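A single protein chain has been omitted; all remaining protein chains appear in their positions.
Order of writing sets the chain letters: A, B and C. Residues in each chain are counted from 1.
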């Protein structure tokens, strides 16, 4: 499983002193971006220009609020690999306590903006991730 | 049904020239905030300080990308009213074409941060909204 | 002078319940984008693709904090027009009281990413704005 530490910063928090939930989606995107870079060796800055990996669907349950200063860890696990898509589960925990659980599907699109099969070497790396 | 127009602005868009999906969640929050103000007469700036309406769960399907300059309309409809919660469906369309569909549940919390029954006059207004 | 109303929304505010200052810069960008559209007839979605108007310098003094629910008005005035640049002053007020004063310079760049003279019809419109 891939992990990304993320301290809750001032910019993430709302007037109630807890994470404003759209900011969680930025954290999730950062985690996916870090995973593509660290595990697939295919950073977003390389993918973009020639294509992209837009999110087609995302569903999140927020289990408990996160406060300014909390040391979160985001965990990403691929749960399904399609011909042109992948589905991941992501959780965020703080000292082992759950903060959110997300399931999301993203799609690889080429220059055309249309769903495109994963390049073979990338597909092999995603499969290796699933086998972990 | 409540509607909020939202032009896609420069700030919403990513290097692919389409809306960065965490920005959609800001738009959704703006729409919920505008609905509380316009339809319930209970603006967020009044609720906060004494409580809040955090989002407990949210699930979104993105049907098609939105581009810079697109004239979106967000549509909000309450689909379920609980003792301390409400569930809404929100869609965004552009010239009638679907861009996203969201279903989300938010919870009313009082000073304590714990789920709290809706105040009776607010509950009555939400029921009136459902009856529309 | 060009004016854009902007209510302070939940998303703009920090744990102190006042506008998080990077959010002010988003408001400023929205105001410049609205001015290009409304007054120059040259919306950002048309400019981009073939060029852009990046900000080269910006200086802001924050006179007083803005709170959630405040009804701000942003005011934009061109104070200098260069061959490839323009300098504007922007203020934000709430019920006439000053919240911030900004002076910023943006540069027109073409496809090349290099400073490019304003197209003549746009230049004429900017001059008309200055004469108001």
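Following the convention adopted for this analysis, contacts are C-beta pairs under 8 Å (C-beta built on N, C-alpha and C of every residue); 3 or more make two chains touch, one makes a residue touch a chain.
Everything numeric here is computed off the predicted structure, so don't read it as measured data.
Visitor: Check the options C:1, C:57, C:79 or C:97 and report the residue that touches the missing chain.
Guide: The single option touching the absent chain is C:57.
Visitor: Tell me where the left-out chain touches chain C, residue by residue.
Guide: 15-16, 18, 20-23, 25-26, 29, 48, 52, 54-62, 65, 113
Visitor: Just the residue numbers, please: which parts of chain B touch the chain that's not shown?
Guide: 10-11, 13-17, 20, 22, 68
Visitor: Just the residue numbers, please: which parts of chain A touch the chain that's not shown?
Guide: 8-11, 17, 26, 29-30, 33, 43-46, 48-49, 67-69
In the analysis below, only the chains that are shown with their structure count from here on.
Visitor: Where the centres are mean C-alpha positions, what is the separation of chain B from chain C, in Å?
Guide: 28
Visitor: At what distance in angstrom does the C-alpha mean of chain B lie from that of chain A?
Guide: 23
Visitor: Distance between chain A and chain C based on Cα centroids, please, to the nearest Å.
Guide: 33
Visitor: So which stretches of chain B touch two or more other chains?
Guide: Residues 26, 29, 48.
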